[in-house]
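This part shows chain A:
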Amino acid sequence: STAQADDPIRIGFIDPLSGPFANVGDAGLKHFRFAADRINEEGGINGRQVEIVPMDNNQSASESAQLVQRAADRGIDFVAQGNGSDVAGAIIETVNRNNRRNPDNKLLYLNYAAVDPSLTNERCSYWHFRFDADTTIKLEALSNYMMERDDIEKVYLINQDYSHGHEIERRFQDLAAEKMPNVEIVGTQLHPIGQVRDFSPYVSRIRQSGADSVVTGNWGNDLSLLAREAEDAGLDVNFYTYYAGGLGVPAAIGRAGVDRVAQITEWHANVNVDEGHDEYREWVDAFKERYPDIDWYFHRVYNLMYMLKAAVEEAGSTDAEGVAAALSGMEFESHTGTITMRADDHQMLQPMYISIMDDEVEYDSENSGVGFRTLSRIEVEDATSATTCEMDRP
Partner candidate 1 sequence: MLVTNELHAYYGKSHVLRGVSMEVRAGEIVSLVGRNGVGRSTLCKSVMGLVPPVGDVHFDGRRVTGQAPHRIAHLGIGYVPEDRAIFPGLSVAENLELGVKRRGNGGRWGYRDVFNRFPRLEERRDTPAEALSGGEQQMLTMARTLMGNPRCIMVDEPTEGLAPRVVAELADLLKEIAADGIAVLLVEQKLSIAKQISHRMYVMGDGRIVFDGTPSQLEDSPDVRKEWLEV
Partner candidate 2 sequence: MSQETALALKGLTKNFGRAEIIRGVDLDIKANERHVIIGPNGAGKSTLFNLISGRLEATSGTIQLFGREIDGLPPHRVNRMGLSRSFQVTNLFQNMTVMQNLRCALLWSKGHKYAFWKLVNSQQEVTERAEELMERLNLTAKQHVPASLLTYAEQRALEIGATIASGAKVLLLDEPTAGMSRTEADDMVELIREITTDCTLVMVEHDLGVVFNLADRISVLVYGEVIASDTPEAVRANAAVQEAYLGTEVH
Partner candidate 3 sequence: MLETITFSLLNGLLYGMLLFMLSSGLTLIFGMMGVLNFAHASFYMLGAYFAYTMGLYTGFWVALFLAPIAVGLIGAAVERFGLRQVHQYGHVPELLFTFGLAYVVEELVRLFWGNTPMNYRVPEALDFPLFSLFGTNYPAFRVFVLVVAVSMFVGLYLLLKRTRAGLIIQASLSRPDMVSALGHNVPQVFMWVFAFGTGLAALGGVVGGIQLVTEPGMAFMMGPIVFVVVVVGGLGSIQGALIASILIGVLQTFALSVDWSLANLGMVFGYAVPPESFFATIWYMDSTRIAPMLPYLLLVLMLIFRPRGLMGKRES
């Protein structure tokens, strides 16, 4: 759009900043602000400062759609969002619509955490870029790990009863049939999202199934309560999760998770120790100093911000079309290795880590006394998936 050269580059941050999910959005916002401040200290992008504009969507899809509109009205060029694939879907639709109806006021949508595969498959959009690994990729990585392990024989799937959970359940079953002859799925379970107070019936069922491992996409309380219940009942299984590493879960699980709860992520703080990324350690420590309650958790926000910087510099302006063209297919040297924004569907391809809770690591998570220890690093080739995206390109 027609911004002055010295105006700040603004990123509308659309996530819940009040209400029940505020802690999630709030943590994301802090990541973005921190990264923006770093970039600004380093001289900004093309000499322009970066400003994060918080926009509270109350975790509501339709409210988010309105906020996208408002962002366009205010001349904001980029919107970032992460929580809820439903919200992400709505934002994609609205951004598409906006870019169609207002050709001279286009927007880009930078998705840092919504992992529904359909967002880069049947619903993929040229204006949407996903910096997190989607569900399929994470499961692909996980199955590659499980294939190698001979102590994993009986897997139980417990997931929240909504698309994310459904996706994991379906996808994991396919993968098991496809390439994990050693793994038997002894039970699947969907439970209502965010409503279960008492997980003891589920834990009894897991026990009765004789499972040795549980795969779950649960997040928030649904994960903490599940893990704590398992500990209380003395259930001895490993949990393979998506979201055990942040947003209150480590505190809520605590020592109940040690050597029991594993996660699959694109990074965790002790990777820096293992792989000796001293520069990045400084970054993580500085973040902790500024926000003592939480930790640097979204490595992808780092990727996102610096890739955006590179793209804007390459395009020479913040014009959506130019930046999109630069981002599409961009390769980027991140701390964990070379990562690629796949041009076909705008899905990030990056190495993944499987790590397990441990109370004797250097970095603990959110002052809980427990952190994560890497079990395995999955290289990019093993952490990828095919796409069916047929993108409309301008």
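Candidates were picked such that all candidates are chains of the complex that A comes from, given by their letters.
Descriptive notes on the structure:
Basically, a contact is a pair of C-beta atoms (placed from the backbone, for glycine too) under 8 Å apart; a residue touches a chain by one contact, two chains touch by 3 or more; residues count from 1.
Please read these numbers as outputs of a predicted model, since none were measured by experiment.
Among the candidates 1, 2 or 3, the one that touches chain A within this complex is 3. Of all residues in chain A, only 18-23, 26, 161, 189-192, 194-198, 200-205, 207-208, 221, 224-225, 232-235, 247-248, 251-252, 254, 293-294, 366, 368 touch candidate 3 in the complex they form.
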